[in-house]
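What you see is the complex with one protein chain gone and the rest in place.
Up next is subunit A:
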Amino acid sequence: MNNRLKVLRAERNWSQQDLAERLEVSRQSVNAVETGKYDPSLPLAFRIAAVFALPIEQIFSPDQKD
């Protein structure tokens, strides 16, 4: 799954730690999601969407092969 977390963070001038604190998760989690090493659960994806005030599909998109 692809995501725009890094771009969205940069637009808001947030570090990974800033986003992690807003999501109440570890910085490692944010990094793993952002780099595509870990696909978040649906509840976490909704929390991410809520933090950025965007619909999920504007943050996450399926890989071509998905």
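The rule is simple: a residue touches a chain if its C-beta (ideal position, glycine included) is under 8 Å from a C-beta of that chain, and two chains touch if they have at least 3 such contacts; residues count from 1.
FYI, contacts and distances are computed from a predicted model.
For the chain of the complex excluded from view, the name given in UniProt is "Transmembrane protein" [choices: "Alpha-D-ribose 1-methylphosphonate 5-phosphate C-P lyase", "Transmembrane protein", "Nitrate transport ATP-binding subunit C and D" or "ABC transporter permease"].
Of A:5, A:19 or A:33, it is A:33 that touches the chain left out of the display. Where subunit A meets the omitted chain, the residues involved are 24-29, 31-33, 37-38, 40-41, 44.
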